[in-house]
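First the structure, which I've put down as structure tokens, then a few questions once you've had a look.
What follows is chain A.
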Amino acid sequence: MTQLTGHSASLDFSQPEPVDMSSGKYVKLWQGPQHPGITGNMSLELTLDGDEIIECKTHVGYLHRAFEKLMEGRNYIQNFTVVCRIAVPEPAFNEYLYAEGLEQLSGIEAPERAQWIRTLNLEMMRLASFMMWIGGQSGAFGLYTVPNWTIAYRDYVLDLFEEMTGGRIYHMYMVPGGVRFDLPKDFDKRVKEVMDGAEKLLDQVERVMYNNVVFKARSKGLGIITPEMVDPYGIVGPNARASGIKRDLRKDEPYLVYDQLDFDIISGTGADAYERAYLRLQETRQCISLIRQCMDRMPRSGPLQAEMPNVLHWKIPPGETYVKAECTRGEYGYFMVTDGTEYIRRVFVRGPSYTHAIAVMEKLAVGTNIADIAGLMVSLHTYPPEIER
Partner candidate 1 sequence: MNTIDEILDYAIDQEQQAADFYTSLAGRAEKAGMKEVLLEFAEEEKRHKERLLAVKTGEHELTPEQEVLDLKISDYLVEVDESDDISYQDALIIAMKRERAAYELYSDMAEKVPESQLKEVLAGLAKEEAKHKLFFESEYDDRVLVDN
Partner candidate 2 sequence: MGNLTSALLERLERDFDITDITERHERLTTFKVTRDHAETLIRELRDREKYTHLNFITCIDYIEDGVFSLVYMLQNYVTHTMLGVHVDIDRDKAEMTSIHTLWAQAWTYQRELREMYGINFPGSPRLHEDFMLEGWDDMPPMRRDFDTAAYSTEHFGHVDRESEEPRQYMKVQFYPNRGGDEE
């Protein structure tokens, strides 16, 4: 498979011609914003010819809370408690990137053990997020048992978070400068327990979901992303890897302690919804391996926070940075600008769903059967909150 996708002249980004609704031939259907098949609150405005979608428009705005604007009026430490709310299913990446960005801009380095704990935290987050996604994907194709298993099992991971960080969803743990407090006593034992169970569960999931004739029938051939589409559409993460594009920021541009962990980039070939789903299953397993590695290899002791100035009047010299991390959906990034004051000048949060749920979705939906639209949506793994911020 080619590594470089590049831009080919044959791709046409122009918007489709407006449909003549007065012809009476077509039906308009709104999917969402509260449709259970959609992860989060967004809606698709679908134009149907029979049960075939001929036009799709994504509408967002149901979750807009103006985080980027709010952050301009709060000081650096206060924003630390805001950022996690930008992506509900995966708050930890926001915490990490915000902390990492501030550390870069102010020349602070988090201590080694804190870096390990952050890595552990992010991989646990990935596991929890994939668990939820598996449930979503399965449910979107009408298999309702698997969601009961995985979403419930995710809560065991959340239990771990609760112990580790003091919170289940909004951990507020990766403070600028390090992490807030040390791992609890005997945490490794409980992590091992949960990971053992997760591995067992994934085997069961593979058996009842991935080997399921219904699932296969409905997901194979759905929503094909060709390698040629990847760069022109800004596709990243598993959506790109399933098309054979071997890119993973953890490997390509290692951050935290990923260069000290053993793993390979997983990629697929099929480029359809099934391939993407299978790739994510493998990545979930990889994630368990990474968590085990973190627990085994991290230094047993050491400082957890760098020396910090008084947060009440913490000023950061003028600067600009873009920091990114590989979240479950690919490149998640924080573009941050400081201007020497106690407040950040600009934060821009780049979530993969921004392209996956709009440009890519609108493209892939055309020609799809209305019954598969929820499945397609989930197979792109989109989180509306990160579009709107």
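Selection rule: all candidates are chains of the complex that A comes from, given by their letters.
A few points about this structure:
Everything that follows uses one rule, which is that a contact is a pair of C-beta atoms (placed from the backbone, for glycine too) under 8 Å apart; a residue touches a chain by one contact, two chains touch by 3 or more; residues count from 1.
Values in this document were obtained by computation on a predicted structure and should not be read as measured data.
All listed chains 1 or 2 share the complex with chain A, though the touching one is 2. Across the interface of their complex, candidate 2 is touched by residues 3-7, 11, 13-15, 60-61, 64, 66, 68-70, 72-73, 104, 231-234, 236, 247, 252-253, 319-322, 324, 331, 333, 335, 337, 345-346, 348, 350, 354-355, 358-360, 363, 388 of chain A.
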